[in-house]
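Excluded from the complex is one protein chain; the other protein chains are retained at their positions.
Up next, chain A:
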Amino acid sequence: MSAIQEVETIQRALRAIRGQERWLVGLLLTAGWFLLPSIGLAAEGAAAGPTEYRDIPYIGSRNLVWIVAQLHLLLAGFVLGVPIFAWLCEVIAWRGGEKRYDKLAKEFTKLLTSAYATTALFGGILLFLLVAFYPKLMNYLTDVFFPSFLVYCLLFLLETATLYLYWYGWDAMQYGKKKTLHVFLGFLLNFFALFIMIVPNAWATFQSSPVVIADGTAFERAWAATWNPTWWPINIHRLIANVVLGGYICGAYAGVRYLSVKSTEDREHYDWMGYVGNFIGVFGLLALPFAGYWLMREIYQYNQQMGITLMGGFLSWLFIIQAMLIGVLFLGSNYYFWLGITYRIPGSEAKYRRAMLMMLVSLLLCLAVWMTPHSLVASIEEAQKMGGAHHPLLGVLGVMSAKMTVSNLMILITFMSFVMYWRAGKQDTAGWAKLGKAVMGAVLVLASLAVIVLGIWGYFVPAIVRINYFSTSQVAIVGFVILTITPLTALLLKSAKTTTEMVWGSMPPRAGYALVLNAVMVILLMTLMGYARSSSRVHWHVYGVLRDTSPYAYSPALGSASLIMAFCTFFFCILVAFIFWVATMGDKYKATAGSGKGELPHGIPAMAGGAPDERQQG
């Protein structure tokens, strides 16, 4: 049978069932309903009381829930991060008049409809699996959080309606002089998305740091459980991480397209898109360590046992892996900035090569400190020579004072990489330029010294002084540098003369690979931290309240956990590639056939997310 015959057969079948859709849906639902108890076939024996756990052979219920939950979380990060990214781009275009930002925002919003559906699909699968495999836990959580389940459903309805209005109304509002309304819709979309994130965060953080009150109404109990000690630290951490994920995935997409496009126009566009993605990812990344530190502090304060399990106990090696992944991310992001200086701004290499070398060496020294564990992996002879698992000289690099210091310095270096990129190819003309640069240089040097001094001093003061005053001062100093140098540089560049025009589309292929590598690192990091957060509860479903009595009440070793993390990362990349492919299918079709959706074969519905483009471009 030829391909044409096959298509005709499918079309005939589709026409034949037209009008019978209700029957078909009913039939499928009935079949699903009858098949549902089959999950119970894997239930553990014939227990006397209510079923507490169910299992499935080979993969195991815990692993399956782990994979689906992680994929759902990654997709959720993507669909919550992309609207922030898209809305920011739209606002830049709206206020600044640069149309390419609007095009970029629209290009990414196009992904949302299919990405949103995929996320919801995985959320639904996760819910079914949790109800099926962990009925006791789900009963307990439902009892505590019932009111917030209803709020969550309402938020979903609002988010979905806003998303459809935002996407399908893009061109109508843009060309109908209602851009302000559209921008407001984008804001609403992000507003609802924020709450869609923080409501389930309450369920997850409750499991780690539960607040249980016996008295009160259902609402009061749910509210007390929601406002648990790690809820807001996780909310902030995930919000920033979503922006980082959105930015780096945008960068990776641009990187892949950049490597494959043929025309100069496309090369320029995707080169620029890669720059924007990396920029947004980096700026989120600068704030992320602070949010992570706050989260860990809250965990430690909430429960010493959990804090030690994470940072000093059996999960502590995980943070060395985290340091390595973040290190690659910092190196990759800076490398991309430096390549930009060399390739996009001709003639800049000679001027900045020495500065880039200094930054690279500083970054590597910081990374060396960050990656040095307190307790080293050593053979028995090596340990004997060291006098234990701690190196007498380098052991001091393994504790938080050193880690905080170098992470602050790495943030400063990365920020200065961007400033260098920003200034490259421009000549200051302002009368106060010399003074301004001297002030900026002094601020940077003094701030770096202050961060180092506080870091060393941190060894000689009680832990609480270091945590509450020194670490926060280090963060404040870095924040001060960013808030001082950014406006000063902007002011300087306002009157600066452009000596070399930026040449887009001239980056080497390795820049595209660096962008892809950054995205993979972020995804790996998210899977790693997902494992950390979940494993820190050890053998508890709800820490200290509801014990895990299933056969899986043990923490998998880091080695076997890393296999699941790698699988989740790989599968998520495949899913994202699929979403990009689906969302851009219409464009490719239009580009090759030169026709719109009117020419789609009969009987095949137009794809969601492909409409507004075709309507307005003509």
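Quick note on the criterion: contacts are C-beta pairs under 8 Å (C-beta built on N, C-alpha and C of every residue); 3 or more make two chains touch, one makes a residue touch a chain; residues count from 1.
Going forward, contacts and distances are computed from a predicted model.
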{"item": "Chain excluded from display, named as in UniProt, from \"NitT/TauT family transport system ATP-binding protein\", \"Methylaspartate mutase\", \"Carbohydrate ABC transporter permease\" or \"Putative Monoheme cytochrome c\"", "value": "\"Putative Monoheme cytochrome c\""}
{"item": "Residue, one of A:Gly441, A:Pro487 or A:Pro508, that touches the chain absent here", "value": "A:Pro508"}
{"item": "Sole residue of A:Phe108, A:Trp338 or A:Phe580 that reaches the chain not shown, by the stated touch rule", "value": "A:Trp338"}
{"item": "Which residue of A:Thr162, A:Asn278, A:Gln322 or A:Thr372 touches the chain not shown here", "value": "A:Thr372"}
{"item": "Among A:Ile92, A:Leu394, A:Ala430 or A:Ile452, residue touching the chain not depicted", "value": "A:Leu394"}
{"item": "Given A:Lys385, A:Lys434 or A:Lys497, the one touching the chain that is not displayed", "value": "A:Lys385"}
{"item": "Hidden partner chain, residues of chain A it touches", "value": "301, 303-306, 308-309, 312-314, 316, 331, 335, 338-339, 342-343, 349, 353, 356-357, 360-361, 364, 367-368, 371-372, 374-396, 398-399, 459-464, 508, 510, 538, 544"}
